[in-house]
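Other chains of the complex are left out, but the ones given are in their true place.
As written, the chains take the letters A and B, and residue 1 is the first residue of each chain.
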């Protein structure tokens, strides 16, 4: 196989008669497809009963795909258990947040603590690896599917207590972490601890808990418990397939699982790109860029895969619009622009029945190849072929980091007070959008990342401060870095207990201020913030700041704290530390972030052309490719570099006027 | 008893001391009441313990009603079980959609699969028939009450599996019907099949299912299971009462039960008319007309009964407004105008306590006969008496048919994709409203109806195409008929699996087009559709149509499919087939429907007078009565026919100017 961008998607020939397979391959070749993901959800097919396996169909599927020259992504089927399993082992089904034991149905339905499910899923993974592990067409293992959800069954309760035992060692330490003297919760026996749900600590739903510490630990535990299934299947695969990389398809900005805890166990990252509908194309583009960067950041910048995207429509939304002409191509290239080495679809042939029968596919129910969708799929396939292996393995250098922390995400959204309308992802995406529009060279990394390679670190809602983070941030600033953080940062320690010091806790001295009060208001209440002479809108939370030696850059315009600081900057060592004490509107955020980037000259190319995205990938041999993507209206821009647009072979000089129609894509191999 | 329109209502003397009975009959006579429904919900009274019956009060009630010359509708009490039954047989209570076993409470609360409930309810029906079956005053049997709801208990699970066994014969066929290779659902043992609810295939509620086929079959099964109770009680009645007709009070446009599956088992149709509050009087009127027609269509056009309506207010709504002056009379006559031979109230005397104590009644808590409500009830009674038997048994000839299909209703609303904001009844009522305003001679019939007697067939959202429907529609068009259908029609087969052909499946060739894509948009997004030179609004779904030989009559005005077909018409044989590829606004629907009616000269009288409804009933002897009802403002109209208004004895010539004040009613016996 010639190395080239992976292109293909989920393929379930076991759902179709053999004559359809011939049509499929004829069409897929037309479309430039080179990769098929097989075996997802095929468990009932592969193992019709606990004591009976039947690989005959999968053998034929793999043989045919191999014969057709496809690269095969081979999935373990554990994303959906077969009916016989649930029937024989009812405790393999989950207990939900309401405390109800489920019976058989849907998918992603297995309790991660069920020994029977574990045994059977791992056995299946091992058998698949044993049977297909030495087929060189198998280029990757795809374990399970979109891990997610949670279980609150008694067995998970037991596993939770074991997990807590390992984490805390003693009940005294656990009682301290959870602050159980509050409301008479001191646990005197491990057995007293219950999974936190609507029958115990919660009311009104998953975000309302009496004991944040218990719920936080359950989220951590459940993320680990699900990971346990992945790790066990991977180990079974490794017994027969020593080198083929193993991944699972993640879901980008997905709150329930801490992908940073998963990252070390993946051989490469992959994810499913289904952005929520948003009337703003550039907001959607920026959101996808954030997810791509988060996924890339899991494995320290290594290329990742887009394991799924839809060629046309989704089916699971209330309203499912079709991708407009050119959008499929634009988004496919955006994936590559951010570091994807493969872009796959769900799915190659449209389902006949059940809840995804209207989900888009490369081939529709009639199997036509003369549709708009098929034509656009083929165009992308043809461009990927043209570009060949040019960007494979290339990485994206970055001098700016955006910190993401699942613990802070969880903690800030389940906090009682000050304001439940503050949503972590709203604030994160607002700060990211301005970095995206600035075309800054950006990594999205965990709080444990080494900050020393960056010049600017942006950390909105860094609510929880764990380990040596404050020390590392301080060192980063001392060494010349610019640090930007916001309201509600520095509030709690790893156990979600308040720091018994001035707010913002370990950042107070770095930022040169203390927060005396935190006001909160309804979403329609605006407090105007004047910043560098311009007025912006602050909303939701308004911290009353007592500056120490921080410079006051912006002030509130209203309420009893009018005239007090809303934005500050403290010079520290060779660097600076910015604080934004309220949630600013987009323009306000942009002003702060641009100033921070300016301190290091890190505003990127075409930053002032709305909706035009520019990224770079640098190959191991030093070749640089610049991607220019237009998510908005037609624009004419100056080419930021000299080189050759690989998509049309045209030579471009830096400064050349280039027309960018809507959905335009340039892939410029830069002159050395 | 002189034959005359049945007039009366639910009457529960067992809830009142005997002295009240005297007052009741004095008042009811004043009001012209001739019919009483007794025994509804009287189970605890009739059978205070499993081994003890007590008919003494009912004997007295029946004797008194008989003595007063009333016609008696005798109800079986199975609509609400007594406390002792639930206490002794807890499994007679239902398990709800959340999987919770209910205990005693409310009504309509019995599991249809409970053998104990079945045994006891059937025994009761038999005893009632044995005791009162030869009383000639008993003119009808009323089994249970407003059958509805559903149960998801283990016994229903068993019954479901039996039902499936009969339907499919083999698991292979069932797996194919449900497309179970998707998500590893292949069933290998009947016992693995679970009732679909929140503990199995559903999330977010009854409309969101992972497997449409399973949920669809459960709806069919539950409709049949409830019917099973009716059929068993009817059989017990028939052992002692060979000829008295048996019915149950249905609920019109009621989604959970497929009344077309029930119709063959009813001796006549009857229903309860409680239209939802709607600020538009004519929308309400049209909605009631649709329900009347649907009920009339159950038994091939035979007269039906309105078993319940409120004389003034409901109590179960959040906001319960009183019927405005004249409305009771107008709606009562509307019932007759559409084929009712009886119009009854819930209830004759207002309840003293519990959840219907504020529900309206002919007699209020004080028993007054000098209230507005009592006066209006009496006026109707007096008019019914005046009209006598003139329209009894008369039928309504129709050349236009509107197709209603519960399977399509269920399927389109539980579909994942393209748009959950599409509600079957919204679209059906929109198409019906324009037929109603056109005063077309209209039947509302199932998809199995013989179409050969119609000139125009309108079939909105005919999502599912079952049996030989496509062939029959094609034959209808070939023979000169006009067929009108819409977006989302022709999508799935009887199992809710997509047709593996061009959309709209078996209608594609008849309509002369294929649908390549289906776009969906939020409710506030409009795509203007230009049709015969006028612009209308399309919403929700926008199918991208590739016409074959269909004539393009309307086109989209916006988006990437601007200029492509939105409304088409294909000439076929001697007829034509229309397709509306989006959901048009009312004016757009009216334009299409009027054109279709015009092809056959079927626009009815006074079609251009807003809110004036005209219907006709033709007696077996050929006498024709025209009903003219004004649901809007005062109008002066030209009398469409010559004849005599039975309500005031006035002679009218065709073309005479007639003043129609608000709520006016004419019942014109037409000159021969």
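Here, contacts are C-beta pairs under 8 Å (C-beta built on N, C-alpha and C of every residue); 3 or more make two chains touch, one makes a residue touch a chain.
Note that this is a predicted model, so its numbers are computed, not measured.
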Copies of the one sequence in the complete structure-file complex, 2 being shown, number 3
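In the analysis below, only the chains that are shown with their structure count from here on.
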Dist(centroid_CA(chain A), centroid_CA(chain B)) in Å evaluates to 49
Chain A residues touching chain B in their complex are 12, 14-15, 41-45, 48-49, 77, 80-84, 86-87, 100-107, 277, 312-322, 324-325, 350-359, 365-368, 371-373
As the complex stands, chain B meets chain A at residues 98-99, 178-189, 191-194, 196, 198-203, 209-213, 415-421, 492, 495-503, 514, 516-522, 544, 559-560
